[in-house]
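Below: one structure, written as structure tokens.
For this depiction, one protein chain was excluded, whereas all remaining protein chains were kept in their positions.
Should a chain be cited, it is by its letter among A, B and C, assigned in written order, with residues numbered from 1 in that chain.
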Amino acid sequence: MSQADFGRLEIELAEVEMPGLMACRAEFGPSQPLKGARITGSLHMTIQTAVLIETLTALGASVRWCSCNIFSTQDHAAAAIARDSAAVFAWKGETLQEYWWCTERALDWGSEGGPNLIVDDGGDATLLIHEGVKAEEEYEKTGKVPDPTSTDNAEFQIVLAIIRDGLKEDPKKYHKMKERLVGVSEETTTGVKRLYQMQANGTLLFPAINVNDSVTKSKFDNLYGCRHSLPDGLMRATDVMIAGKVAVVCGYGDVGKGCAAALKQAGARVIVTEIDPICALQSLMEGIPVLTLEDVVSEADIFVTTTGNKDIIMVDHMRKMKNNAIVCNIGHFNTEIDMHGLETYPGVKRITIKPQTDRWVFPETGTGIIVLAEGRLMNLGCATGHPSFVMSCSFTNQVIAQLELWKEKTTGKYEKKVYVLPKHLDEKVAALHLGKLGAKLTKLSPEQAAYISVPVEGPYKPPNYRY
Amino acid sequence: MSQADFGRLEIELAEVEMPGLMACRAEFGPSQPLKGARITGSLHMTIQTAVLIETLTALGASVRWCSCNIFSTQDHAAAAIARDSAAVFAWKGETLQEYWWCTERALDWGSEGGPNLIVDDGGDATLLIHEGVKAEEEYEKTGKVPDPTSTDNAEFQIVLAIIRDGLKEDPKKYHKMKERLVGVSEETTTGVKRLYQMQANGTLLFPAINVNDSVTKSKFDNLYGCRHSLPDGLMRATDVMIAGKVAVVCGYGDVGKGCAAALKQAGARVIVTEIDPICALQSLMEGIPVLTLEDVVSEADIFVTTTGNKDIIMVDHMRKMKNNAIVCNIGHFNTEIDMHGLETYPGVKRITIKPQTDRWVFPETGTGIIVLAEGRLMNLGCATGHPSFVMSCSFTNQVIAQLELWKEKTTGKYEKKVYVLPKHLDEKVAALHLGKLGAKLTKLSPEQAAYISVPVEGPYKPPNYRY
Amino acid sequence: MSQADFGRLEIELAEVEMPGLMACRAEFGPSQPLKGARITGSLHMTIQTAVLIETLTALGASVRWCSCNIFSTQDHAAAAIARDSAAVFAWKGETLQEYWWCTERALDWGSEGGPNLIVDDGGDATLLIHEGVKAEEEYEKTGKVPDPTSTDNAEFQIVLAIIRDGLKEDPKKYHKMKERLVGVSEETTTGVKRLYQMQANGTLLFPAINVNDSVTKSKFDNLYGCRHSLPDGLMRATDVMIAGKVAVVCGYGDVGKGCAAALKQAGARVIVTEIDPICALQSLMEGIPVLTLEDVVSEADIFVTTTGNKDIIMVDHMRKMKNNAIVCNIGHFNTEIDMHGLETYPGVKRITIKPQTDRWVFPETGTGIIVLAEGRLMNLGCATGHPSFVMSCSFTNQVIAQLELWKEKTTGKYEKKVYVLPKHLDEKVAALHLGKLGAKLTKLSPEQAAYISVPVEGPYKPPNYRY
Partner (left out) sequence: MSQADFGRLEIELAEVEMPGLMACRAEFGPSQPLKGARITGSLHMTIQTAVLIETLTALGASVRWCSCNIFSTQDHAAAAIARDSAAVFAWKGETLQEYWWCTERALDWGSEGGPNLIVDDGGDATLLIHEGVKAEEEYEKTGKVPDPTSTDNAEFQIVLAIIRDGLKEDPKKYHKMKERLVGVSEETTTGVKRLYQMQANGTLLFPAINVNDSVTKSKFDNLYGCRHSLPDGLMRATDVMIAGKVAVVCGYGDVGKGCAAALKQAGARVIVTEIDPICALQSLMEGIPVLTLEDVVSEADIFVTTTGNKDIIMVDHMRKMKNNAIVCNIGHFNTEIDMHGLETYPGVKRITIKPQTDRWVFPETGTGIIVLAEGRLMNLGCATGHPSFVMSCSFTNQVIAQLELWKEKTTGKYEKKVYVLPKHLDEKVAALHLGKLGAKLTKLSPEQAAYISVPVEGPYKPPNYRY
């Protein structure tokens, strides 16, 4: 619990850096608009998230929380929240088994049944409910329970086992949960992709707000957040000098752009790999060459995956790398680096330098590579994730989404579809963050507003504007 | 005509830098898909445009051309095209009267009536037809002809006079033109805004393809083009050292982002003015403060307008500026700088240093400011506009749009609405430009494509992706 | 001692990043040129220093070591060296009393008397000997022993007490040490300044090699090292988002240039304070304004001192800062920030967030500032200092200087003066670091060498060349 005191001190520092969340408390706190709402969150249990949680509780909600990554919890943040504000099921360095146990715990509101709202990051809480409902339906129809041995994906085996065990207790557990659920707000590219797939397949069980595609999320958190936290993670894990090195960034989306910018500015020679010709051309316009991983695998010093895809850096690539090449991932899931191939490579030797920093030595060459955070999000595993200010943008979107879902819970405004927040709310999130940085906006005159056909108070851009 | 030889040499250099257009010639030239199409273009008559024109003719079209800015024509480009490829009505330094005469000439295909297709930049050719049709309808109904004295906008007076004179010759001239028109492709933010307004008002007379909002246009030409051509224009016009100066960029859209980046990289301290809180926050994340023009008007050395709006820098601002402050515009229209206010300021004295570079001296202080290109596009008035490579992206979109309109001319696919090109064509435009820069794309495996739910061959991003 | 294992793993990683030191081992190890040399080092006891120490021992030397900063020791590095290679007197978080005790211990070679060579950083080991000799002379002449109460500099009181206590044991202790000493090599701007002052005053007791002014030291370690380690320290201590913030860098020498570059690249708006008009003009040419601290004290978010001077940020400045403004020092000594004034400010409250990160709250306003590393070197106190690669440059200069002093110990080549290494050795240090980064040098032809009047093999620049 001394951890809790430390956590509280850092939470207080973070509040000063999170003007959007603090403005929400000031604006909405008095009217308690989330009164009666039970919110389950599955989102990295960091100091910044602590400020989010306490914003939700300040608006009247009850909250239970788990992390969405086994390494991303900051224990002092978790301790402070657990002591002061909400039920927390998260610690740094969970096993996968523990991870899904935590997720299940955060969804379980005891006799109250389940949450009304979900704050999701990557979609694991949403996934568990959807898989649970599917299994319950199968069980109702056929009496069959989920069989973990039916998959060789180790993580999904755990999910199935949890659902199977739940079925025994209550064969309607996830159905009841689904019924109570007003909706989810999801903040990652990866989680959103899942939601749109479910919408397309007609399997989405409740409304979803896509917070990721708020401009103030994807063009800020993903870009500027990673620009900050990628070098932070590299430095804390390895103390490597970035200047002079050759760094490969796989993917040049928002996350990749932030990573490439950070590495370039620090004096690395950056190379990008891309599948998308438009993003590739953007990279070239910034002076960053676009090549394939095969072209550069044996020359580069640092490799970062940012694709959101799978099978990006395979063990066969890793074997060809220079001694002590650094391999890490900053995309949401640990699918980008072939950790399974590495772990099962015959004769490979793992030397743990320190937690989340492992050197893997290949038997043929005796040379090794350094893998960060076991292939999971290195900025959260090896450092403290994105800084408070940019997370304030993301989380203010989350709060606004939760308010919107709860306000409209009975109006039918939101169907079982995926929605983005309207642009004027996106602009509002940005506006809440300008004062802290000393900015002053220009005001449109009515004549100017008419000339460009926008309202004086905004929104100022058409929906398809790219920023 | 020695100008034509010089123009031809520069056109040949530009062809090497415009791989998208040359690829179109290679792919489509043999089948002559634009055969029979009469295309009128209203677009800066530069070397790059010459390569566009000759791509259109290489695909079978007949072409007539005018510029869309009184200062933007490169006379050697015009000479080469006039001699070799198409009818051209454009020269550097037109009067407004001459400008609209040129526009009318480019639209007049004699006995053939009018163009089938328009390539537009800013929308002046489209405007003339719409205003002409409106006047003819009024005339048919009421017998009234347009009265230039009914407006005090000097330029619109000229437009009305031209339409009035046309009415006398043929009271159905613009109606006939409208009937023949298959559609227009428009490439500027400004022109597109006009089209969407007409669509909203139900007054759009023919289909339009919005080329501006192709990613390979607005995120390339606007951004990287201006990053190149703003300092080019400043240097050619004034030879001013940018390093150490304070520069104000009004507007932080794509054009403003390019301008701010160029000035910052050259060593200026940049300040942005913005109305939109999201763009303002982007500026701050790049280390560029956001203030109002009033805050900085007396301290800055260079002022650039990029807003697409009007009344940005007024004569009252200019009076307060430092001696020899440079004032210029790189937005499409000359509405951003209050040239009328400056010209009519009591006692102001204009000293022309060289064409498009004027020093205006205020009588109270004896100090002067330097205005570029009379408040019009400074990169085209004082330099040669955007470089060939980035214009190849924009113009390849134009060619693809023209092909699409002409191919579907009788299918009814395109109604009297505004369309954007489908993403796979946008990606194709980018792909055509990668080889020249030595880039190699990574190929998705079918498993990877399935994992992220895109076709192996693209398109790779959802429609709302912002890049 | 598990710390020692961890230290050893990190030392092995660092060796790969320190090609200059490893090349020294390969080139000189077999001939054992430092055989018989007793070396005392007073230099941050980090992983990188561990590689230096083991290079010295690999060349035949015996070594005793202390740190030159109370917070800079990495305990796992110290543990590994203590176990495997040399006597170490250093731990993270020494008191000043302990610090000087360690220095004295490192100089005390027991019956062997004292070191033959000193590796110094900041000059504290050299200072202790000089002060010791001075006191012994005074004592011999007058019988007076040093009186700690004669100064109100708390640290110097400790120095005097140690010398006084030493006098009692052996009134010739420092004289004997001086006699045995072949020389010192010193690597900081600050320590070198002291040496030149002693040379000017005629009080320097032994030869000194100024390693700091090797180009491969001051233009690399100071500049690129700080560019790396300043943001590293800020992030580890505070997790603050640098983008969007206003940062003041006091001083624009090599260290200041590195700091300003890092902050600017991370998206801060940087302001420099300077006394030197040339450095000020350099700052302006990079787009960084030069103002006084008073101008900006209440607007900035981050303050960094890099001057090597004293009394830069006084408590009166700190009182006027924004809430949670960050104040830190990256200059060698803790003289730049007025910690004494802060600590004794009436009613001030210190809240330790975590070690080396303190929030100081002023009673009048209730707002606080965050001071890093108690005003000492923040990159070593809050992070791990400069990365291995750039320290390899610095330390290779140290090794070469030690070799040179030892080789010439009896030839009289070096008098009691300050020397810099010849340029061909400086170039050699650089050359040893190129291969690791994949660089290939061009070779001069004899004709080219003659044309520019340099030897084909270098040195390539005149002595006064500035790089």
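Criterion: contacts are C-beta pairs under 8 Å (C-beta built on N, C-alpha and C of every residue); 3 or more make two chains touch, one makes a residue touch a chain.
Small disclaimer: the values here were computed from a predicted structure and weren't measured.
Enquirer: Of the residues B:44, B:175, B:219 or B:245, which one touches the chain left out of the display?
Expert: B:245
Enquirer: In the whole complex, not just what's shown, which of C:74, C:103, C:218 or C:394 touches the removed chain?
Expert: C:218
Enquirer: For the chain left out of this view, which of B:348, B:437 or B:452 touches it?
Expert: B:437
Enquirer: Would you mind spotting which of B:200, B:353 or B:450 touches the chain that isn't drawn?
Expert: Of these options, the touching residue for the absent chain is B:353.
Enquirer: Using the document's contact rule, name the residues of chain A that touch the chain not shown here.
Expert: Missing-chain contacts on chain A: residues 243-244, 264, 267-270, 284-289.
Enquirer: Considering the whole complex rather than only what is displayed, give the residues of chain B touching the chain that is not shown.
Expert: For chain B, the residues touching the absent chain are 6, 9-10, 13-14, 16-17, 47, 224, 227-228, 231-232, 235-236, 238-246, 265-267, 299, 323-324, 351, 353-354, 359, 370, 383-384, 386-390, 437-438.
Enquirer: For the chain that got dropped from the picture, name the residues of chain C it touches.
Expert: Given the touch definition above, chain C has residues 193, 196-197, 213, 215-216, 218-220, 224, 254, 273-282, 284-285, 289-293, 295, 308-311, 335, 393, 420, 426-428, 430-431, 433-434, 437-445, 447-448, 451-453, 458, 460-464, 466-467 touching the missing chain.
The working rule: only the chains that are shown with their structure count from here on.
Enquirer: Which residue numbers or ranges of chain A touch two or more of the other chains?
Expert: Residues 224, 437-438 of chain A each touch two or more of the other chains.
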